[in-house]
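Omission of a single protein chain aside, the complex is shown with its protein chains in their original locations.
Note that the chains are named A, B and C in the order they appear, and that numbering of residues resets to 1 at the start of each chain.
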Amino acid sequence: MNDGMDELYRDIILDHYRNPRNSGSIEGDSVIIIEEFNPLCGDKIIVYLHSLSGELIDDIKFIGEGCSISQSSASIMTDLVIGKKIEHAKQIVQQFHTFITGGNIDEDDNSLGDIDAFKGVRKFPARIKCAGLAWNSLDKAIDSMKKLT
Amino acid sequence: MNDGMDELYRDIILDHYRNPRNSGSIEGDSVIIIEEFNPLCGDKIIVYLHSLSGELIDDIKFIGEGCSISQSSASIMTDLVIGKKIEHAKQIVQQFHTFITGGNIDEDDNSLGDIDAFKGVRKFPARIKCAGLAWNSLDKAIDSMKKLT
Amino acid sequence: MSLESKKLLDRTTQIRSDFPILDRKINGKRLAYLDNAASSQKPMQVISKINDLYSNYYANVHRGVHSLSMESTEAYESVREKVAKFINAGNINEIIFTKGTTDSINLFAQSWAKNNLKKGDRIVLSEIEHHANLVPWFMLRDEIGIELAFIPVLDDYTLDIEAAKKIINSNTRLVSISHISNSLGTIVPIKDIIDLAHHNNAIVLIDGAQSIPHQNMNVIDLDIDVLVFSAHKMLGPTGVGILWAKMDILKQCEPVIGGGDMISKVTFDGALWNDIPFRFEAGTPNIAGVIGFGEAIDYLNEINYIDLCNQSHVISEYTRNLLEEMEFVEILGPKDKLLRTSLFSFDIKNIHPHDVAQILDSEGVAVRAGHHCAQPTLNKFGFSSTVRASFYFYNNFEDANQLIESLQIVKKRFLQ
Partner (left out) sequence: MSLESKKLLDRTTQIRSDFPILDRKINGKRLAYLDNAASSQKPMQVISKINDLYSNYYANVHRGVHSLSMESTEAYESVREKVAKFINAGNINEIIFTKGTTDSINLFAQSWAKNNLKKGDRIVLSEIEHHANLVPWFMLRDEIGIELAFIPVLDDYTLDIEAAKKIINSNTRLVSISHISNSLGTIVPIKDIIDLAHHNNAIVLIDGAQSIPHQNMNVIDLDIDVLVFSAHKMLGPTGVGILWAKMDILKQCEPVIGGGDMISKVTFDGALWNDIPFRFEAGTPNIAGVIGFGEAIDYLNEINYIDLCNQSHVISEYTRNLLEEMEFVEILGPKDKLLRTSLFSFDIKNIHPHDVAQILDSEGVAVRAGHHCAQPTLNKFGFSSTVRASFYFYNNFEDANQLIESLQIVKKRFLQ
């Protein structure tokens, strides 16, 4: 079957989908909570971002409802940025967007980890939105954190 | 030239257009004045209807602006109904509409006079509105007179 | 199989050849187009009509005395008559051309409701409405302070008519309701609702987007007050819809969109309105769309679409029955088959509808996944999205079987 399904539904994606990392919520005053929808299908991601210093992502979790692509993407995203510097996370978001819309990224950059798993998504414009949902939430969370601090 | 122009612009029509009968206005309290537009081209007919008794059309005049078809039609209309009973005028209006939309009328009916001149108009849907303008005014004038009396 | 349904099936095969897109290969597979509730495909008769217009007699309508303009205008205006006949409206001037169902409902909200309702008046909707029959009323509520009330949907996916008897009260001025739910497939007993509404001196708007493509609709027999639907769901081009209302109601409506064609006189101080329906149709209309829609109606009449739609309902039911036997599938929609139309929503445990639809697509099967613009309805049943298969008269048993077989492939990939 060369219809792109094997490429789209790579094992890493199905694994993150079935066993999401960093799933759940974080409570507390200094937690930034951003909810993103895909208006076309009702998919939803809520990202909880915790950073005491405003410089490091101390913790990040998500609650979501949606397809394998959007949920695995949230899992992979949280996994990638947890413990990273805010500025670095922002760069990773950028790189993810470059990658998913067909651009090139430095494949040897370890900090981009499993992003490569989404290569198969590029062929399916309708699913790029799914893949991007969590990343948009993170982007907005970082922006609104910056406004606070 | 068999393009319908000779039939459309029959001499009677051009004659009424160039020498309109009953052109002008009527003043006085008991005069019904109805203004009709053709919204698509800006043509305009104002009909002045005077009936002391409410039963007979004592006088009828019109002021108008428009094409040969609309203006000659007003002239022919006023000529036809002046001095007639209101009820009869109403019937003539009816007959005109029947005729212009392709129906049959009693051609021997003298009271229908020059209506026949508009036979050529039937082929030109855009012009049927022109031809009907004055008749619609008369129709409305009679209706609003009835409401008064 | 009865001789009659055999004949109908042969007829379907013949009909399918009118729809060029049905020969399309999708990912190398045969196309099984089961997304008809979103939009129908177009027969070549409709496609050619548009071609013919633009190639032979196109011009702007209404304002020209030249031949092309006269021919276009006649073709355009003749569609008003076709539509009127199709729904048995008494007066062709009651037919207003819009952009689609959504546009029709918004127009009616702004044109009638905004000018005839006041704070405290009630509009009754239901819990199975398309967003097109929700959001315009939210907007109006926020603007003029009317009250919205919803006829609940029961656990069996039908409307709660007992509750409706209380909800439609003497403050109710309008009941605006779908004839058929596009997300659940539920057929609403509109006659009962119309009676309830009229009993309370309320008028009724029927959203016929999902019903009119499939069945005979007689506005006079049903005593409907306002009817809206879209051309694109019944073989017509995109960008065309109908707002029909009783003339008495149209007379209470104010124009909403101003411009050319909708006026009888304009000065620098203001304008007088043109007659109904023109006062509601400002600007150059979708001439090709409307003329194409006229051809769609002619086509539906010629093929005797109602018999064919009954046949596709049989195929829809056949498919649904097979799905019901799959233990990993949960189907939404009424149990009673008389209460449901030729579409159904379903969910597969642990596989998101998007993923289901994606894999079905890789097998050539086109279905919709999502909230079907009925988010609150799905939410009420605990779903944020479902898969929806919807049938039209050109669908055949092959389409049905292709869906069923492809679902096994979905299962294999995700539930292994």
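Here is the rule we go by: contacts are C-beta pairs under 8 Å (C-beta built on N, C-alpha and C of every residue); 3 or more make two chains touch, one makes a residue touch a chain.
Note that the structure is predicted; figures quoted are calculated from it, not measured.
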| item | value |
| --- | --- |
| Displayed chains contacting the withheld chain | A, B, C |
| Of C:L154, C:V266, C:L322 or C:I404, the residue in touch with the unshown chain | C:V266 |
| Among C:T101, C:S176 or C:S316, the residue in touch with the chain that has been omitted | C:T101 |
| Residue, one of C:L9, C:L68, C:L222 or C:I409, that touches the chain absent here | C:L68 |
| Option from C:S2, C:S55 or C:N201 whose C-beta touches the chain left out | C:S55 |
| Residues from subunit A at the interface with the omitted partner, ascending | 37, 39-41, 124-127 |
| Subunit B, residues in touch with the chain not shown (by the definition above) | 1, 3-5, 8-9, 14, 40-44, 65-69, 71, 124, 127, 130 |
| Contacts of subunit C with the absent chain, listed as residue ranges | 20-21, 24, 26-27, 31, 33, 35, 38-39, 41-42, 44, 46-47, 50-51, 54-60, 63-69, 99-103, 105-106, 127, 130-132, 134-139, 142, 150, 230, 232, 237-240, 255-263, 265-268, 270-271, 282-289, 354, 357-358, 360-361, 365-370, 372-373, 375-376, 379 |
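Simple rule for what comes next: only the chains that are shown with their structure count from here on.
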| item | value |
| --- | --- |
| Topology of the chain contact graph, where touching chains are joined (line, ring, star, complete, other) | line |
| Between subunit A and subunit C, centroid-to-centroid distance (C-alpha), Å | 37 |
| Chain centre separation in whole Å, for subunit B relative to subunit A (CA means) | 76 |
| Distance from subunit C to subunit B - Cα centre to Cα centre, in angstrom | 45 |
| Residues of subunit A touching at least two other chains | none |
| Sites on subunit C at which at least two other chains make contact | none |
